[in-house]
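Report on the following structure.
A protein chain is absent from this complex, but the other protein chains hold their places.
And now, subunit A:
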Amino acid sequence: MTQSVIVQVGQCGNQIGCRFWDLALREHAHFNKKGCYDDTTGTFFHNPNGDSCGDNGRIQQLKARAVLLDMEEGVISEILKGPLGEIFDSTQLLTGVSGAGNNWAVGHMTYGSSSRDKIVDQLRKAAEQCHCLQCFFLIHSMGGGTGSGLGTKVLRLLEDEFPEVCRIVIPVYPSVDDDVIVSPYNSMLATRELTENADCVLLVENQALVEMLKMEYACHGGQHTKSNKVSAMDRLTGPEKPFDAMNDIVANMLLNLTSSARFEGSLNMDLNEIAMNLVPFPRLHYLVPSLSPVSTLPRVSNSTRKLDKLFSDVFSKRYQLIKTDPKRSLYLGCALMLRGNVHMSDLHRNIERLKPTVPFVSWNPDGWKTSLCSVPPVGHSQSLLALANTTAIKSTFMEMRERFCKLYRKKAHLHHYLQVEGMEESLFSEAVTSLDSLIEEYHDLDASVGKLMPAAARLKIAK
(Lines give C-alpha, C1' and ligand atoms only; values in the text may rest on other atoms or scores of the structure.)
Protein backbone atom coordinates (compact mmCIF):
# COMPACT_ATOMS: atom_id res chain seq x y z
CA MET A 1 0.00 0.00 0.00
CA THR A 2 1.11 3.58 -0.50
CA GLN A 3 1.49 6.46 1.91
CA SER A 4 0.70 10.13 1.58
CA VAL A 5 1.92 13.24 3.35
CA ILE A 6 -0.21 16.25 4.21
CA VAL A 7 1.51 19.62 4.13
CA GLN A 8 -0.56 22.23 5.91
CA VAL A 9 0.46 25.86 5.60
CA GLY A 10 -0.77 29.02 7.32
CA GLN A 11 -3.73 29.50 9.59
CA CYS A 12 -6.35 28.07 7.30
CA GLY A 13 -4.19 25.15 6.18
CA ASN A 14 -3.37 24.16 9.71
CA GLN A 15 -6.91 24.50 10.96
CA ILE A 16 -8.28 22.35 8.17
CA GLY A 17 -5.42 19.92 8.64
CA CYS A 18 -6.27 19.65 12.28
CA ARG A 19 -9.86 18.70 11.51
CA PHE A 20 -8.60 16.16 9.00
CA TRP A 21 -6.35 14.44 11.53
CA ASP A 22 -9.11 14.33 14.07
CA LEU A 23 -11.59 12.74 11.67
CA ALA A 24 -8.98 10.43 10.16
CA LEU A 25 -8.11 9.10 13.62
CA ARG A 26 -11.77 8.61 14.34
CA GLU A 27 -12.29 6.75 11.07
CA HIS A 28 -9.35 4.44 11.56
CA ALA A 29 -10.23 3.81 15.20
CA HIS A 30 -13.72 2.89 14.09
CA PHE A 31 -12.65 0.32 11.51
CA ASN A 32 -9.48 -0.91 13.14
CA LYS A 33 -11.12 -2.60 16.07
CA LYS A 34 -8.07 -4.66 16.98
CA GLY A 35 -6.00 -1.53 17.27
CA CYS A 36 -3.10 -3.02 15.34
CA TYR A 37 -0.93 -0.95 13.06
CA ASP A 38 -1.76 -2.04 9.51
CA ASP A 39 -1.32 -0.81 5.95
CA THR A 40 -4.60 1.06 6.02
CA THR A 41 -3.66 3.00 9.13
CA GLY A 42 -0.20 3.44 7.68
CA THR A 43 -1.45 5.50 4.75
CA PHE A 44 -1.52 8.68 6.80
CA PHE A 45 0.08 7.56 10.06
CA HIS A 46 3.59 6.58 10.88
CA ASN A 47 4.38 4.13 13.66
CA PRO A 48 7.53 5.31 15.44
CA ASN A 49 8.00 1.83 16.92
CA GLY A 50 8.42 0.35 13.48
CA ASP A 51 5.87 -2.15 12.29
CA SER A 52 5.73 -3.77 15.66
CA CYS A 53 3.26 -2.85 18.35
CA GLY A 54 3.14 -3.26 22.10
CA ASP A 55 2.87 -6.58 23.96
CA ASN A 56 -0.78 -7.03 23.19
CA GLY A 57 -0.17 -6.08 19.56
CA ARG A 58 -1.95 -2.79 19.95
CA ILE A 59 -0.71 0.51 18.64
CA GLN A 60 1.35 2.36 21.21
CA GLN A 61 1.91 5.54 19.37
CA LEU A 62 0.98 7.13 16.06
CA LYS A 63 2.47 10.11 14.30
CA ALA A 64 0.73 11.97 11.52
CA ARG A 65 2.48 11.95 8.15
CA ALA A 66 2.32 15.71 8.14
CA VAL A 67 4.42 18.82 7.83
CA LEU A 68 2.98 21.88 9.59
CA LEU A 69 4.19 25.28 8.47
CA ASP A 70 3.19 28.73 9.64
CA MET A 71 4.83 32.12 9.95
CA GLU A 72 3.30 32.80 13.30
CA GLU A 73 3.07 30.68 16.40
CA GLY A 74 -0.54 30.98 17.45
CA VAL A 75 -2.35 28.31 15.48
CA ILE A 76 0.26 25.61 15.65
CA SER A 77 1.04 26.06 19.32
CA GLU A 78 -2.63 25.76 20.08
CA ILE A 79 -2.79 22.51 18.13
CA LEU A 80 0.18 21.22 20.10
CA LYS A 81 -1.44 22.08 23.39
CA GLY A 82 -4.61 20.28 22.41
CA PRO A 83 -5.25 16.53 22.42
CA LEU A 84 -4.00 16.18 18.84
CA GLY A 85 -0.62 17.52 19.93
CA GLU A 86 0.87 14.10 20.52
CA ILE A 87 0.53 12.97 16.93
CA PHE A 88 3.00 15.64 15.83
CA ASP A 89 6.72 15.73 16.52
CA SER A 90 8.57 18.96 16.98
CA THR A 91 10.64 17.92 13.97
CA GLN A 92 7.71 18.10 11.63
CA LEU A 93 6.66 21.66 12.27
CA LEU A 94 8.11 25.02 11.56
CA THR A 95 6.79 28.34 12.80
CA GLY A 96 7.90 31.94 12.51
CA VAL A 97 7.04 34.82 14.75
CA SER A 98 6.34 37.78 12.54
CA GLY A 99 3.50 36.50 10.34
CA ALA A 100 3.12 37.30 6.67
CA GLY A 101 0.81 40.26 7.10
CA ASN A 102 -1.49 38.81 4.45
CA ASN A 103 1.21 39.48 1.90
CA TRP A 104 1.91 36.79 -0.70
CA ALA A 105 5.36 38.20 -1.36
CA VAL A 106 6.42 37.93 2.26
CA GLY A 107 5.35 34.31 2.41
CA HIS A 108 6.71 33.35 -0.99
CA MET A 109 9.90 35.39 -1.15
CA THR A 110 11.02 36.33 2.33
CA TYR A 111 10.02 33.31 4.33
CA GLY A 112 10.29 31.04 1.32
CA SER A 113 13.98 31.84 0.94
CA SER A 114 14.99 32.05 4.55
CA SER A 115 13.41 28.74 5.56
CA ARG A 116 13.84 26.88 2.31
CA ASP A 117 16.43 24.45 3.60
CA LYS A 118 14.57 23.70 6.78
CA ILE A 119 11.38 23.03 4.89
CA VAL A 120 13.08 20.74 2.39
CA ASP A 121 14.62 18.90 5.32
CA GLN A 122 11.25 18.28 6.89
CA LEU A 123 9.68 17.22 3.63
CA ARG A 124 12.52 14.73 3.10
CA LYS A 125 12.15 13.38 6.59
CA ALA A 126 8.43 12.84 6.09
CA ALA A 127 9.15 11.18 2.76
CA GLU A 128 11.79 8.88 4.22
CA GLN A 129 9.29 7.50 6.66
CA CYS A 130 7.17 6.25 3.76
CA HIS A 131 7.79 2.89 2.06
CA CYS A 132 6.08 4.10 -1.06
CA LEU A 133 5.17 7.76 -1.08
CA GLN A 134 2.40 8.34 -3.55
CA CYS A 135 1.04 11.79 -2.94
CA PHE A 136 1.54 15.12 -1.24
CA PHE A 137 -1.62 16.93 -0.25
CA LEU A 138 -1.02 20.63 0.21
CA ILE A 139 -3.66 22.57 2.14
CA HIS A 140 -3.70 26.36 2.42
CA SER A 141 -5.85 29.43 1.88
CA MET A 142 -5.38 31.64 -1.16
CA GLY A 143 -6.35 34.96 0.40
CA GLY A 144 -3.80 35.37 3.20
CA GLY A 145 -0.03 35.60 3.07
CA THR A 146 1.47 32.48 4.53
CA GLY A 147 -0.71 29.86 2.94
CA SER A 148 -0.88 31.48 -0.46
CA GLY A 149 2.72 32.69 -0.52
CA LEU A 150 4.67 30.06 1.33
CA GLY A 151 2.25 27.29 0.36
CA THR A 152 2.87 27.85 -3.33
CA LYS A 153 6.58 28.07 -2.63
CA VAL A 154 6.39 24.64 -1.03
CA LEU A 155 4.62 23.41 -4.15
CA ARG A 156 7.68 24.37 -6.16
CA LEU A 157 9.99 22.72 -3.69
CA LEU A 158 7.94 19.54 -3.97
CA GLU A 159 8.21 19.60 -7.71
CA ASP A 160 11.97 20.06 -7.55
CA GLU A 161 12.63 17.52 -4.82
CA PHE A 162 10.01 14.86 -5.57
CA PRO A 163 9.14 15.14 -9.26
CA GLU A 164 7.69 11.61 -9.27
CA VAL A 165 5.28 12.15 -6.42
CA CYS A 166 1.79 13.38 -7.21
CA ARG A 167 0.98 16.90 -5.93
CA ILE A 168 -2.64 17.55 -5.07
CA VAL A 169 -3.46 21.02 -3.75
CA ILE A 170 -6.55 21.92 -1.75
CA PRO A 171 -6.63 25.73 -1.83
CA VAL A 172 -9.34 27.68 -0.01
CA TYR A 173 -10.38 30.62 -2.16
CA PRO A 174 -11.65 33.76 -0.42
CA SER A 175 -15.29 34.69 -0.80
CA VAL A 176 -16.30 37.98 -2.39
CA ASP A 177 -16.73 39.65 0.98
CA ASP A 178 -13.47 38.36 2.42
CA ASP A 179 -12.05 40.59 5.13
CA VAL A 180 -8.53 40.51 3.73
CA ILE A 181 -8.49 43.54 1.43
CA VAL A 182 -5.59 42.38 -0.66
CA SER A 183 -6.89 38.82 -1.02
CA PRO A 184 -7.43 39.35 -4.78
CA TYR A 185 -3.70 40.03 -5.19
CA ASN A 186 -2.72 37.03 -3.14
CA SER A 187 -5.14 34.71 -4.91
CA MET A 188 -4.03 35.88 -8.32
CA LEU A 189 -0.34 35.45 -7.62
CA ALA A 190 -0.91 32.07 -6.00
CA THR A 191 -3.20 30.79 -8.75
CA ARG A 192 -0.45 31.15 -11.29
CA GLU A 193 1.72 28.89 -9.17
CA LEU A 194 -1.04 26.32 -8.92
CA THR A 195 -1.57 26.38 -12.68
CA GLU A 196 2.09 25.80 -13.33
CA ASN A 197 3.12 23.41 -10.61
CA ALA A 198 0.24 21.31 -9.32
CA ASP A 199 -0.88 17.97 -10.73
CA CYS A 200 -4.39 18.45 -9.49
CA VAL A 201 -6.22 21.22 -7.66
CA LEU A 202 -9.39 20.55 -5.69
CA LEU A 203 -11.10 23.90 -5.38
CA VAL A 204 -12.74 25.03 -2.18
CA GLU A 205 -14.37 28.37 -1.49
CA ASN A 206 -15.46 29.63 1.91
CA GLN A 207 -18.85 31.03 0.93
CA ALA A 208 -19.75 27.66 -0.58
CA LEU A 209 -18.87 25.93 2.66
CA VAL A 210 -21.01 28.35 4.63
CA GLU A 211 -23.97 27.69 2.38
CA MET A 212 -23.52 23.94 2.62
CA LEU A 213 -23.69 24.22 6.39
CA LYS A 214 -26.77 26.42 6.29
CA MET A 215 -28.46 23.89 4.07
CA GLU A 216 -27.56 21.05 6.41
CA TYR A 217 -28.81 22.91 9.44
CA ALA A 218 -32.04 23.74 7.65
CA CYS A 219 -32.58 20.07 6.75
CA HIS A 220 -31.68 18.69 10.12
CA GLY A 221 -32.88 21.62 12.21
CA GLY A 222 -33.93 20.08 15.50
CA GLN A 223 -31.75 17.04 15.09
CA HIS A 224 -28.64 19.05 14.68
CA THR A 225 -28.13 20.36 18.17
CA LYS A 226 -28.38 16.88 19.51
CA SER A 227 -26.07 15.23 17.02
CA ASN A 228 -23.65 18.05 17.38
CA LYS A 229 -23.15 17.17 20.98
CA VAL A 230 -22.40 13.63 20.04
CA SER A 231 -19.83 14.65 17.51
CA ALA A 232 -18.29 17.10 19.94
CA MET A 233 -17.75 14.21 22.30
CA ASP A 234 -16.19 12.08 19.59
CA ARG A 235 -13.86 14.90 18.89
CA LEU A 236 -10.48 15.22 20.41
CA THR A 237 -10.37 18.96 19.92
CA GLY A 238 -13.09 19.99 22.30
CA PRO A 239 -15.41 22.94 21.81
CA GLU A 240 -15.87 24.04 18.25
CA LYS A 241 -14.04 26.97 16.80
CA PRO A 242 -15.80 29.18 14.24
CA PHE A 243 -14.30 27.50 11.19
CA ASP A 244 -14.53 23.96 12.52
CA ALA A 245 -17.79 22.94 10.91
CA MET A 246 -16.66 24.34 7.57
CA ASN A 247 -13.30 22.67 7.89
CA ASP A 248 -14.98 19.36 8.64
CA ILE A 249 -16.50 19.43 5.17
CA VAL A 250 -13.09 19.80 3.60
CA ALA A 251 -11.67 17.12 5.89
CA ASN A 252 -14.48 14.74 4.92
CA MET A 253 -13.86 15.44 1.29
CA LEU A 254 -10.24 14.40 1.79
CA LEU A 255 -11.25 11.23 3.61
CA ASN A 256 -13.59 10.33 0.77
CA LEU A 257 -10.97 11.12 -1.81
CA THR A 258 -8.47 8.78 -0.22
CA SER A 259 -10.84 6.06 1.01
CA SER A 260 -10.52 3.90 -2.07
CA ALA A 261 -6.74 4.02 -1.77
CA ARG A 262 -6.89 3.09 1.91
CA PHE A 263 -9.67 0.53 2.16
CA GLU A 264 -10.68 -2.37 -0.03
CA GLY A 265 -13.41 -2.32 -2.62
CA SER A 266 -14.52 -4.05 -5.77
CA LEU A 267 -13.43 -1.14 -7.95
CA ASN A 268 -10.38 0.54 -6.51
CA MET A 269 -9.19 4.01 -7.34
CA ASP A 270 -5.64 4.84 -6.47
CA LEU A 271 -4.58 8.45 -6.02
CA ASN A 272 -2.52 8.39 -9.20
CA GLU A 273 -5.69 7.62 -11.15
CA ILE A 274 -7.19 11.00 -10.32
CA ALA A 275 -4.99 13.12 -12.54
CA MET A 276 -4.68 10.35 -15.13
CA ASN A 277 -8.43 10.33 -15.68
CA LEU A 278 -9.43 13.88 -15.01
CA VAL A 279 -6.63 15.97 -16.49
CA PRO A 280 -6.71 15.79 -20.29
CA PHE A 281 -4.41 18.79 -20.72
CA PRO A 282 -1.66 19.64 -18.24
CA ARG A 283 -2.90 23.07 -17.19
CA LEU A 284 -6.57 22.22 -17.00
CA HIS A 285 -6.22 20.43 -13.69
CA TYR A 286 -8.79 22.36 -11.63
CA LEU A 287 -11.49 20.12 -10.21
CA VAL A 288 -14.78 21.02 -8.58
CA PRO A 289 -15.54 18.69 -5.68
CA SER A 290 -19.06 18.02 -4.49
CA LEU A 291 -19.93 15.81 -1.60
CA SER A 292 -23.04 14.17 -0.24
CA PRO A 293 -23.85 13.70 2.58
CA VAL A 294 -22.26 16.98 3.56
CA SER A 295 -21.91 16.69 7.25
CA THR A 296 -21.01 14.00 9.67
CA LEU A 297 -24.58 14.01 10.91
CA PRO A 298 -25.75 10.49 10.31
CA ARG A 299 -28.70 9.96 8.04
CA VAL A 300 -30.54 6.89 9.00
CA SER A 301 -32.01 5.24 5.96
CA ASN A 302 -30.14 3.70 3.06
CA SER A 303 -33.00 2.84 0.76
CA THR A 304 -32.49 3.08 -2.99
CA ARG A 305 -34.15 6.42 -3.16
CA LYS A 306 -31.62 7.86 -0.77
CA LEU A 307 -28.75 6.40 -2.72
CA ASP A 308 -30.08 7.85 -5.95
CA LYS A 309 -30.41 11.14 -4.16
CA LEU A 310 -26.68 11.21 -3.48
CA PHE A 311 -26.11 11.14 -7.22
CA SER A 312 -28.57 13.97 -7.82
CA ASP A 313 -27.02 15.94 -4.97
CA VAL A 314 -23.52 16.01 -6.33
CA PHE A 315 -24.76 17.46 -9.60
CA SER A 316 -26.53 20.25 -7.80
CA LYS A 317 -24.82 23.51 -7.00
CA ARG A 318 -25.67 23.26 -3.35
CA TYR A 319 -23.34 20.37 -2.74
CA GLN A 320 -20.31 21.87 -4.44
CA LEU A 321 -17.34 22.97 -2.37
CA ILE A 322 -16.95 25.83 -4.80
CA LYS A 323 -20.02 27.16 -6.58
CA THR A 324 -20.13 26.92 -10.33
CA ASP A 325 -23.08 27.19 -12.61
CA PRO A 326 -24.05 23.66 -13.64
CA LYS A 327 -26.02 25.08 -16.54
CA ARG A 328 -22.86 26.54 -17.99
CA SER A 329 -20.89 23.39 -17.47
CA LEU A 330 -19.17 21.53 -20.19
CA TYR A 331 -17.53 18.51 -18.64
CA LEU A 332 -14.06 17.34 -19.59
CA GLY A 333 -14.35 14.47 -17.16
CA CYS A 334 -16.09 13.49 -13.98
CA ALA A 335 -15.19 11.08 -11.20
CA LEU A 336 -17.76 9.46 -8.95
CA MET A 337 -16.20 8.00 -5.83
CA LEU A 338 -18.59 5.91 -3.80
CA ARG A 339 -18.25 4.52 -0.33
CA GLY A 340 -20.38 1.93 1.39
CA ASN A 341 -22.69 -0.72 0.13
CA VAL A 342 -23.15 0.33 -3.49
CA HIS A 343 -23.58 -1.99 -6.45
CA MET A 344 -22.39 -1.78 -10.01
CA SER A 345 -26.03 -1.62 -11.07
CA ASP A 346 -26.64 1.42 -8.83
CA LEU A 347 -23.76 3.15 -10.49
CA HIS A 348 -24.90 2.41 -14.00
CA ARG A 349 -28.54 3.16 -13.36
CA ASN A 350 -27.61 6.59 -12.06
CA ILE A 351 -25.14 7.36 -14.79
CA GLU A 352 -27.82 6.56 -17.35
CA ARG A 353 -30.28 8.73 -15.46
CA LEU A 354 -27.96 11.73 -15.16
CA LYS A 355 -26.28 11.50 -18.53
CA PRO A 356 -28.77 13.73 -20.37
CA THR A 357 -28.08 16.56 -17.93
CA VAL A 358 -24.31 16.28 -17.93
CA PRO A 359 -22.86 17.53 -21.21
CA PHE A 360 -19.40 16.25 -22.04
CA VAL A 361 -16.91 17.52 -24.62
CA SER A 362 -17.35 15.83 -27.96
CA TRP A 363 -14.17 13.77 -27.70
CA ASN A 364 -15.00 12.41 -24.27
CA PRO A 365 -18.72 11.57 -24.34
CA ASP A 366 -18.37 8.91 -21.64
CA GLY A 367 -15.98 10.76 -19.41
CA TRP A 368 -16.89 8.95 -16.20
CA LYS A 369 -14.40 7.57 -13.76
CA THR A 370 -15.93 5.52 -10.99
CA SER A 371 -14.81 3.73 -7.86
CA LEU A 372 -16.48 1.56 -5.27
CA CYS A 373 -14.98 1.42 -1.80
CA SER A 374 -16.75 -1.01 0.47
CA VAL A 375 -16.03 0.87 3.70
CA PRO A 376 -18.55 3.69 4.37
CA PRO A 377 -17.74 6.86 6.27
CA VAL A 378 -18.35 6.71 10.01
CA GLY A 379 -21.99 7.33 10.81
CA HIS A 380 -23.32 6.77 7.30
CA SER A 381 -24.12 3.81 5.16
CA GLN A 382 -23.01 5.45 1.93
CA SER A 383 -21.39 8.56 0.55
CA LEU A 384 -20.47 10.02 -2.80
CA LEU A 385 -17.74 12.42 -3.78
CA ALA A 386 -17.81 13.81 -7.30
CA LEU A 387 -14.84 15.53 -8.90
CA ALA A 388 -15.74 17.47 -11.99
CA ASN A 389 -13.38 18.96 -14.52
CA THR A 390 -15.70 21.51 -16.02
CA THR A 391 -15.41 24.69 -18.05
CA ALA A 392 -17.85 26.37 -15.64
CA ILE A 393 -14.87 27.13 -13.45
CA LYS A 394 -13.98 29.74 -16.05
CA SER A 395 -16.41 32.25 -14.53
CA THR A 396 -14.86 31.83 -11.09
CA PHE A 397 -11.52 32.77 -12.58
CA MET A 398 -13.04 35.67 -14.47
CA GLU A 399 -14.59 37.06 -11.32
CA MET A 400 -11.30 36.69 -9.55
CA ARG A 401 -9.60 38.57 -12.34
CA GLU A 402 -12.13 41.37 -12.08
CA ARG A 403 -11.62 41.79 -8.35
CA PHE A 404 -7.90 41.82 -8.92
CA CYS A 405 -8.13 44.46 -11.63
CA LYS A 406 -10.23 46.71 -9.43
CA LEU A 407 -7.36 46.96 -7.00
CA TYR A 408 -4.57 46.82 -9.49
CA ARG A 409 -5.90 49.61 -11.68
CA LYS A 410 -5.50 51.96 -8.75
CA LYS A 411 -2.22 50.31 -7.78
CA ALA A 412 -3.75 50.05 -4.33
CA HIS A 413 -1.46 48.56 -1.67
CA LEU A 414 1.04 47.64 -4.32
CA HIS A 415 3.97 49.15 -2.47
CA HIS A 416 3.59 46.61 0.34
CA TYR A 417 4.44 43.98 -2.19
CA LEU A 418 7.09 45.80 -4.13
CA GLN A 419 9.14 46.57 -1.08
CA VAL A 420 9.66 42.87 -0.45
CA GLU A 421 13.03 41.70 -1.65
CA GLY A 422 12.75 39.51 -4.71
CA MET A 423 9.29 40.76 -5.62
CA GLU A 424 8.82 42.45 -8.94
CA GLU A 425 5.87 44.12 -10.53
CA SER A 426 6.18 41.92 -13.58
CA LEU A 427 4.96 39.03 -11.45
CA PHE A 428 1.57 40.69 -11.29
CA SER A 429 1.21 41.02 -15.03
CA GLU A 430 2.57 37.54 -15.61
CA ALA A 431 0.02 36.16 -13.21
CA VAL A 432 -2.72 37.89 -15.18
CA THR A 433 -1.37 36.58 -18.47
CA SER A 434 -1.25 33.07 -17.06
CA LEU A 435 -4.84 33.30 -15.88
CA ASP A 436 -5.96 34.79 -19.17
CA SER A 437 -4.57 31.93 -21.15
CA LEU A 438 -6.18 29.48 -18.74
CA ILE A 439 -9.54 31.19 -19.22
CA GLU A 440 -8.98 31.11 -22.94
CA GLU A 441 -8.36 27.37 -22.93
CA TYR A 442 -11.68 26.82 -21.20
CA HIS A 443 -13.30 29.28 -23.53
CA ASP A 444 -12.09 27.46 -26.62
CA LEU A 445 -13.58 24.24 -25.33
CA ASP A 446 -16.91 25.97 -24.69
CA ALA A 447 -16.82 27.48 -28.15
CA SER A 448 -16.37 24.07 -29.73
CA VAL A 449 -19.85 23.07 -28.58
CA GLY A 450 -22.54 23.22 -31.19
CA LYS A 451 -20.07 23.85 -33.96
CA LEU A 452 -20.32 21.05 -36.42
CA MET A 453 -16.85 19.68 -36.22
CA PRO A 454 -16.24 16.90 -38.70
CA ALA A 455 -15.17 13.75 -36.92
CA ALA A 456 -11.49 13.16 -37.47
CA ALA A 457 -11.08 10.85 -40.45
CA ARG A 458 -10.16 7.36 -39.30
CA LEU A 459 -7.10 5.60 -40.58
CA LYS A 460 -7.71 3.81 -43.86
CA ILE A 461 -6.54 0.27 -44.29
CA ALA A 462 -5.42 -0.73 -47.72
CA LYS A 463 -7.30 -3.82 -48.80
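In the analysis below, a residue touches a chain if its C-beta (ideal position, glycine included) is under 8 Å from a C-beta of that chain, and two chains touch if they have at least 3 such contacts; residues count from 1.
Quick note on the criterion: contacts and distances are computed from a predicted model.
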Name of the absent chain as recorded in UniProt (options "Tubulin delta chain", "DNA-directed RNA polymerase III subunit RPC3", "Ras-related protein Rab7" or "Cytoplasmic tRNA 2-thiolation protein 1"): "Tubulin delta chain"
Of A:279, A:294 or A:310, the residue in touch with the unshown chain: A:279
Selected residue (touches chain absent from view) among A:96, A:112 or A:333: A:333
Hidden-chain contact residue, picked from the options A:97, A:218 or A:455: A:455
Where the missing chain touches subunit A, by residue: 1-2, 39, 131-132, 134, 264, 266-268, 270, 272-273, 275-282, 333, 343-346, 348, 351-352, 355, 361-372, 455-456, 458-461, 463
